[in-house]
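With one protein chain removed, the remaining protein chains of the complex are shown where they sit.
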Amino acid sequence: MLLCGQLLAAVLPEERVDLLYHSYDGGGVEVTGPSLLLRKNIGNSVSVGLNHYVDNVSSASIDVVVTASPYTEKRVENSFAFDYLRDKSTMSLGLTRSSESDFDASTMALGVSQDMFGDLTTVSLGFAFGDNIIRQNGNDDFEETAQVRSYRLGISQIFTRNLVTALTLETITDAGYLNNPYRLVRYEDSTSSDGFSFQPEVYPETRTSTAISMRANYYLPQRAALRGAVRLFKDSWDIDATTYEIGYTFPYREDWIFDTRFRYHDQSSAEFYSDLFPFRDAQNFLARDKELSAFTSTSVGLSASYTLARGWSFIDRGSLNLELDWIHFDYADFRDLTEPGPVGEEPLYSFDAQVTRLFASFWF
Amino acid sequence: MEIKRNSLRALGGLILAGIVIAAAPGLTAAAELNRPAPDFTLKSLAGKNLKLSEMTGNVVLINFWASWCGPCREEMPLLNALHSKYKALGFTVLGVNVEEDVNGAKSFLNDFPVEFPILLDNTNEVSMQYKVIAMPTTVVVDRDGNMRFLHQGYKSGDEAKYRQMVKKLVRE
Partner (left out) sequence: MPRLPQLSMLCSLLLLAGCAGEPWVKPYERAHLADSIMSFNPNPVSASYLHHVYDSREGARGAGVASGGGCGCN
């Protein structure tokens, strides 16, 4: 086995502890909770990580309000990560388990990453498979499964002393029960007082998607960084999406780092999506999930990070961080049924959400 | 089934990649050699000019480092300990800082001072002379001015290798 004579090696993930509080508030949905991370090296070659994450959900979203009643829910997700470093290669294993009252997901991820060409290039391959179990609250007889497989290739390249870029390609396939047992679609129904009626959604049993993204970070004089990313997405349900992001990070004085960002996402609808079907059982597959509809989302974000005094005993450094993002969702073909209007001509739905992260990080 | 076959192939590919990496001999980041050390003159942080050839008669450990490099920072106190231990026997460490901006080094040494001289290679002339391909890089030069030991990178425990080499050369 001949590996070239460059004796450079990659490094393990940083050893750290993160304590985070997250909050999402928008469209009638409030989700808050903690996320705790611990990353530690064992010797020189192994790194392990543990993450504990909770979502406390209080939902009165548009779908819930129109077809059901507001609910609260708790989701817990735990994950374990293991990395092994040898010379320029890192092998990784990740295990994740998520559970809530009507949905369980287990995922295993394997990855290999290699630094090459004088450490200017890093190639990584990843493979993950997940098993989901879907149940329905209030219906003990209901239980379905779905499997997810994802394959990922990443190449990051240092171009100059100020520019680093990364290209990522990821294909995901799902098979099984892919919809939501509570969600309904609507169809025109002259016999109903509203002019329309509901029936359960019906999805295909497979979905394959491919995404390719390109990102770049550029170092500006006097210490600042500009970043940009584009992602193109296409899937077998006919959804086409493009996502753009740009961001600017700059320090202030000794201890502060600020970040500003902008993101724009534009997608077309799934082939079997409609806000209003012409009659019952109009198609083999029926969906009215706004996630699969044609819409745009526009976000702006701001972050502030304060570096805490360095070097207390075994702690190298620490930081306190606040990150805020505001997202505006604008739907082109999903109507707000809480607003009055003739059937099929109710006002189009849109809403705003605020996403907050407040966290402390310590490196040791 | 379509998905199963492709999953197996991909998994196979990943496992193959893993085996290739795991089976590869662990490359040593250290080498013993015997070549004259290129001479250089650099300004030290203290202000004086230091010329390598003026140190003949002593064993010199040249360490190329930068304040932004984690492993470099980790090994500094260990190099300091090595310097203190053997300096009476005609040994010195020379810390060659490779940063364009001297403030990185100054700020680090403020928090973690060392006894040995810090030389400033801010144009990277000496780094190029010594063909530095890893951070940090350690070169040990014997009393006749020949490079005898080259070590690239730093991992916890490598200071034992440095000590071994220095002990050997100090006895010559």
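So that you can tell them apart, the chains are marked A and B in the order they are listed, and the count of residues begins at 1 in each.
Rule of thumb we're sticking to: a residue touches a chain if its C-beta (ideal position, glycine included) is under 8 Å from a C-beta of that chain, and two chains touch if they have at least 3 such contacts.
Quick caveat, the model's predicted, so the values are computed rather than measured.
Visitor: Would you mind listing the shown chains in contact with the chain that isn't displayed?
Guide: Within the full complex, the chain left out of view touches A, B.
Visitor: Which one touches the absent chain: A:105, A:185 or A:270?
Guide: Counting the whole complex, the residue in contact with the absent chain is A:270.
Visitor: So which of A:172, A:308, A:332 or A:348 would be touching the chain we can't see?
Guide: Answer from the full complex: A:172 touches the omitted chain.
Visitor: Touching the hidden chain in the full complex, which residues of chain B are there? Just list them.
Guide: So the residues of chain B touching the unseen chain are 6, 9-10, 12-14, 16-17, 20-21, 64, 66, 68-72, 98-101, 104, 124, 127-128, 132-136, 153-155.
Visitor: Mind pulling the chain A residues that touch the left-out chain?
Guide: Chain A touches the chain not shown through residues 1-4, 6, 8-11, 18, 20, 22, 24, 35, 37, 51, 53, 89, 113-125, 150-158, 160-162, 164, 166-173, 208-213, 215, 217, 219, 223-225, 231, 233, 235, 239, 241, 243, 249-251, 257, 265, 267, 270, 291-292, 297, 321, 323, 325, 327, 329, 355, 357, 359, 361.
The rule we apply is simple: only the chains that are shown with their structure count from here on.
Visitor: Which whole number of Å gives the spacing of the CA centres of chain A and chain B?
Guide: 41
Visitor: Within their complex, state which residues of chain A touch chain B.
Guide: Where chain A meets chain B, its residues are 1, 3, 5-9, 11, 43-44, 86-87, 89, 91, 110-112, 114, 118, 125, 127, 129, 147, 149, 151, 173, 175, 206, 310-311.
Visitor: In their shared complex, at which residues does chain B touch chain A?
Guide: 3, 6-7, 10-11, 13-14, 17-18, 20-29, 70-71, 111, 133-134, 152-153, 155-157
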